[in-house]
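Below: the structure, in structure tokens.
With one protein chain withheld, the remaining protein chains of the complex are depicted in position.
The block that comes next holds chain A.
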Amino acid sequence: MLNLKSGAMVFAAAIAAQTAWADEVRVYNWSDYIDEELLAKFEAETGINLIYDVFDSNEVLETKLLAGQSGYDVVVPSGTFLQRQITAGVFQPLDKSKLSNAEHLWDTIQERTTRYDPDNAYSVTYMWGTTGIGAIPEKVHAVLGEDAPLDSLELVFNPENMEKLAECGVYFLDAPGEMIPAALNYIGENPDAQDVETIQKAEAVLSAVRPYVKKYNSSEYITALANGDICVAFGWSGDVLQARDRAAEAENGIEIVYNAVQEGSLMWFDQMAIPADAPNVEAAHAFIDFIINPENIASASNYVYFANGVNPETQELEADVIGDTAIYPDENTMQNLYTTSPWGPKAQRAATRLWTKVKSGT
């Protein structure tokens, strides 16, 4: 009798485990990239248990994906990385019939993402933005004078400016895929250069300002700017605006501005996609569909200060989001933005090596 009972319990537990597995979705997204209330809302609406992990570099995500069996159902790589990962067979095509909100996706953005994902078969855009300069004008003006070029690469790549800025602190992104195109753009080379020779021209630009860069990091500048520990960060649009928001909340009197650079900024797209070996494909589609629901994506954008992939006309974005040209650039700036394609293995190795050399001097 006892045996029978414990046997039944094991069986029941196994079923419970099975259903728990079936109703679970694992999402791997960038850090500081969502309104946490949305996550709770997703669980409440769908009854699906959500496990939400974060990363702060495409490289870490990619290595997990290429190793296989990452265990994630939804991941959010940037466009260039997505393109390469599609080639490697990492993703499965999306089942558009399961995405009832797909009709709201913004064609302006979708046109551009076909560069990475032809026909947008594997991914939908979560957020997009530009890479530019975050600055605390008061501090920058104090060291460089009133006419400091806050919206120009001159600010961060001209050693004369950087030498002075070192006093108040400058952070750069620790991402060769962002910094090398910017450096190439500064010297008038094609930022999307694929040949090793051109890529290596970025080294002189980056090494010349190396002594004045306090840190290379892709996430810490949000806090550092908000606290006023640094005065300039070369970073992602929404992150800088989050810093602005945090400083305002803390009422510490620090004012932060973000500018896409006049020489042209890199435009990037973070794409939601489903790995080929995702354990719960059904729930993955449910999550993506939930996120691109205009109401939900609007609250995400209102929170993280990044523009999203859904048509702005269908959603209620707050005035300081839709009205801010740092987030939704005007027509002129849009024309000026450039995109990059993924590097091949040789160019990638050259870029990584160059980046190590810039950072460590070896």
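Just so it is clear, a residue touches a chain if its C-beta (ideal position, glycine included) is under 8 Å from a C-beta of that chain, and two chains touch if they have at least 3 such contacts; residues count from 1.
Keep in mind that, in the parts below, contacts and distances are computed from a predicted model.
Q: Between "Alpha-D-ribose 1-methylphosphonate 5-phosphate C-P lyase", "Na+/H+ antiporter subunit B", "tRNA modification GTPase MnmE" or "Putrescine transport system permease protein", choose the name on the UniProt record of the chain that's been left out.
A: Options "Alpha-D-ribose 1-methylphosphonate 5-phosphate C-P lyase", "Na+/H+ antiporter subunit B", "tRNA modification GTPase MnmE" or "Putrescine transport system permease protein" considered; the missing chain's recorded name is "Putrescine transport system permease protein".
Q: From the listed residues A:77, A:176, A:191 or A:329, report the one that touches the chain absent from this view.
A: For the chain that is not drawn, the touching residue is A:176.
Q: For chain A, which residues lie in contact with the unshown chain of the complex?
A: 57, 59-60, 62-63, 65-68, 84, 87-90, 176, 215-216, 229, 345, 348-349, 352-353, 355-357, 359-362
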